[in-house]
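Heads up, one of the protein chains got dropped from this complex, but the rest are sitting where they should.
Per-chain residue numbering starts at 1, and chain names A, B and C are given in the order in which the chains are listed.
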Amino acid sequence: MLVLQAIIEGVLVGGFYALMAAGLTLVFGVMDIVNFAIGALIVLGAYLSYSVCNHLHIDPFLSLLITTPLMTGLGMFIYVFLIKPIKTNRVVMSLLTMFAVATLIEGILDICYNSGFVQIHASYINNSLKIGKLNFPLIYVLSFLLSVFLLGCLFLITYRTKFGRSLRASMQNPVAARLVGIDTDRVSMITLGIGIGLAAIGGMVFGTTNAFNASSSYDIISRLLVIVILGGFGSVGGALVSAIFMLVIQDVVAVVWSPVWGSTTFYMILILVLLVRPQGLFGKKGVRAQ
Amino acid sequence: MSTDITTSQRPTPPSYEVPKVYRYGALIVGFFALVIFPLVFNNPTISTIGVFAMIFLMAVTGWNIFSGYTGYIALGHAVFFGIGQYATAMLSSYWHINPGMWTFVLIPVSMILAGIAAIPIGFMILRVRKHTFIVLTIALMFIFQLFAYNLRSWTGGSQGLEVGQPGWDGSVFNLPYYYVGLFVAIIAIITSFMIRRSKFGLSLLAIRDDEDRARSLGINTTRSKLIAFIISAVFLGAAGCIYAMFVGSVYPQFSFDPAFDLELSIMAFAGGLGTILGPSLGALIISAAQQYFLISFGGANVFLIVYGALFIVILRLLPGGVVPAISDKWRSHVVRKEQRKLDAEIQGPAEGGAKK
Amino acid sequence: MHKLRLGSVANRRKVQIGAVLGAAALAVTGLTVPNAIAAGKPITIGISVSLSGDFSGDGVATQQGYKIWAAWQNAHGGILGRPVVLKFLSDASSPTQVVTNYQKFMTADKVDFVLGPYSTKLTKPASNTANRYHYVMLEGIGGGPSVFSRGLKNVFDVSASATYQLVTYAKWLAATQKPQPIAYATMDDPFIQPMVDYARAYLDKKGFTEAVYKVYPAETTDFSPIASAVAATGAKIAILGTMPPDGYAMVQNFIQAKYNPEQLIMASGPDQGADFTKSVGITNTEGLMVPNTWIPTSNYPGNKDMVAAYIKAYGGDINAINADVPEAFAAGQVLAEAVNKIGSTDNKKLQAYLHSGASFTSVQGPVQFAADGQNSGAAPYVFQWQKGVYLPVLPLGGPDKVSPIETMRPDWGTTPGM
Partner (left out) sequence: MTLLGVNNISKSYGGIQALRECTMNFQEGAINGLIGPNGSGKTTLFNVMTGYETPDSGTVTFRGNDITNATPDEVFASGIGRTFQLTRIFPRLTVIENVHIAAQRQGFLAQLRQWSQPDERARALESLDFVGLTKLSREPAGSLSYGQQKLLEFAFIMVAEPKVMLLDEPAGGVNPTLLKHLGGRIKELNKSGVTFIIVEHDMEFVMGICDQVSVMHQGHALLEGKPDIVRNDPAVLEAYLGTDMSEAE
């Protein structure tokens, strides 16, 4: 029963981690950028929701209507002013740039919010649905549904729209995409916007389920990275599967053995998987350079 | 192969490199500056910063031998830094080494252990490339951190371990660490230099530019990468050892710290990734500046903001790093000179003829 | 006038938290009647605080505690009649920077004294460095047992030893309750885990069984499996080794898991004042217990002033004060008392005197140092949230009046949500 409960929790929380990872993997796939700032951006999203909820006294989910566009704008701004000008060694330079952005955000949040722990509140946060002997924490259920909904939207956008076509083209072959008239700059800008907009949503859920301060980002980033790697770069579905897989493993090991070995087990599985499939579970095998 | 072209036909291309006089001159001046530095600035605060700068100097130089030369950006070298620290802490108590000069014996031991650890790790992670490699190294570092937490009978878990402190007087306490650090750092730089000018080093650079092509040209890329990986791990082990001795306590959280690797890569980038002295310069400037900045501007949390902003500016202005920027400057200087000479030749045949 | 000055202090903290000068800090405690005004060459004290990084939450509280102490001390004649000036440096939660910071205090600034940073992990390297220059390091917030097992003679912890903090509760439990299963979960941390382990060993001996014992890593962000594991045992008593943010998440997860313990004690979390009540919701705090080294309403010297000064400077109410504040305050108090007694700023004399077995008083109660530097004079308190008020409930028969312990009736199992 306990294991079953752990599996359910793993799936629910996994959905929420997948949401946070989706932006990361998308940005990876389209732009070759390791968005190291994702942790800090999620915390920023959490703080924004916290402030909006406190000042306007509205539901955290409603606050997304304000924070998501804001963060999307921020993402586009970051692209235009920081990422686009990078000419050489993009992979590493953009990683370092995003790290600098993360530092900057952490510093600003530290000063604005004074590093005490805060948490976003709503009347139903502590509720849970009880079915038989199993518990479904309401907030996780809601965030899971939201995640699935958003990931679905993302899927539709990628596979059913014109923008999605350009996006996939830029992912597979940026040079060719440019040749056929796709404005890859615009695609990249929008992608980073979406990626960071998703961080706003992830941040809201993070903020309702965890007490956080400006330095909370460190615990998030490593997990998101391994989720994205395991799922395969650029694969949103892969991120969902691997996030759920990771959380389930972690939770089950924590319950039947010990929480300290939960994440270790997961990391070891990751290494084993990568030894067999370096491109991750759902990543496309890189086209062999001729 | 036979060609009938004689050497006389061969026009000597101009050298775009900064002349040896300047390069070696700067090197010698730099060396003496580092040697006399703690004697001139004998305040222990400054020499403490000096010790940390030396630790970073050897670490970055080691890191650059692998990541800079091969272009594989490793963000998990804290693994070897941590192994050096834990080796030092565990062995100093296991062998009952009295805190003092003898503790320095652990430096070569830590280097060897880090090198040995690098062999299986290298085998595992060098199979993948690009992003996967970067993230795999990070993941590996977290695994080691978790092991340090979980194998508590050896590592002390979250309680950490201690390294005994010698009872030296505060006024000279830092000096042995500084000079031993400088010595190891110089060995690292010399190693880096020897590698850069060796055939082996050239093969590493070839891997950086196009690994598959390098393989097709008869380079055993797997072996080359692994050897570079081991050499770089060795210097990280030394850095960890000196760090553990100097700070005196070892914790999983600080020994296997993701920020450490980011710092290394920032230093290497600021100085010039893949150059011999760029990363060293980056290490000296950034590690010292960072610490000095914190102690001068005190308990301010604006630190993060200024640090982040400064970093963005550096990345924007000097994307290649300081050292490549200097050689680029020199290069364009040479090119301009060439151009002027050429202009003069084209414009002045009449005068030339008159002189004949 | 006061308000104006206060504003400037607050701004300074926000804009460039630097060294707070004694004169400016004096304004904070303008409400107390000064016994004597400190004058002459200031006594400088260097402290490294974690204003960014992992420990920044507590780092800020630590700094507040020290600042309030300095202002209070100056209003009460300073040290040796001289004003106290604190010098702060931020260490960004890094041991490297801690070493450099204390090095600077002792060798470049040549401060008269140093006080400890936040956390056991940073206190260790800091005290090593202090020892090198024969400085005494008094501290209140870095008392993991491993700090004192190294044979250093210069570190002193003014707070009750970490190891024993849960023992007050364990003793009470053994004395009043029938042996029964207890659920344990603790963070893997050098300060927290020994607390839980010591209490657990004690209770094991008294015949209490372990329903579950889980150690979880410090970087855990998802507590649901741990909470479920605890909830599944249905144990009536749960002892948790939590740090502030985990404690909040744990309560929340218990509610979601509809776990109904009768007694729930956490190593830390419920003692975090407003941070805690705001995070878990005031109604959910009912019956939660936490060991602490300090009573907010205590009559120990300086306590009332400290509380008033804190509220005046940083707002909130008496329950909003983070436990780091009195811990830092107490370290300063003991320093001042000892130095005034020996009449000299000589650290060697100070060290000898602190080791002499002399006893001191602080906002947290009596302080007396054992040979290893831990405080053997204090008996840790246990607090319980009762109807939104944070009340001391243990030890019985101590100098302070305590309220009776309530059995928790959180009803988390039936009424979903508050």
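The rule is short, and it goes like this: a contact is a pair of C-beta atoms (placed from the backbone, for glycine too) under 8 Å apart; a residue touches a chain by one contact, two chains touch by 3 or more.
Everything quoted here is computed from the prediction, not taken from an experiment.
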Options B:48, B:67, B:174 or B:203, residue touching the unrepresented chain: B:203
Touching the absent chain when the full complex is considered, from B:61, B:221 or B:249: B:221
For chain B, residues in touch with the removed chain: 1-3, 5, 9-11, 13-16, 194, 197-203, 205-206, 208-210, 212-221
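By definition in this document, only the chains that are shown with their structure count from here on.
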Pairwise touch network: line, ring, star, complete, or other: complete
Distance-maximising chain from chain C - centres being C-alpha averages: B
Between chain A and chain C, centroid-to-centroid distance (C-alpha), Å: 36
Whole-Å gap separating chain B and chain C, where each centre is the average of the chain's CA atoms: 41
Sites on chain B at which at least two other chains make contact: 146, 149, 301-304
Chain C residues counted as touching two or more neighbouring chains: 51-52, 54, 56, 188, 217
Interface residues, chain C side, partner chain A - complex: 14, 51-54, 56-57, 59-61, 93, 188, 214-217, 219-222, 224-226, 228-229, 232, 244-245, 248-249, 252-253, 255-258, 272, 275, 278-279, 281, 284, 412, 416-418
Parts of chain A lying in touch with chain B, wherever the complex brings them together: 28, 32, 34, 82, 85-89, 91-93, 95-97, 99-108, 110-111, 115, 218, 222, 225-226, 228-229, 233, 260-261, 263-264, 267-268, 270-271, 274-275, 278-280, 289
Residues of chain B defined as touching chain C within the complex: 43-46, 48-49, 52, 146, 149, 156-160, 162, 165, 168, 170, 173, 243, 246-249, 251, 253-254, 291, 294-295, 297-304
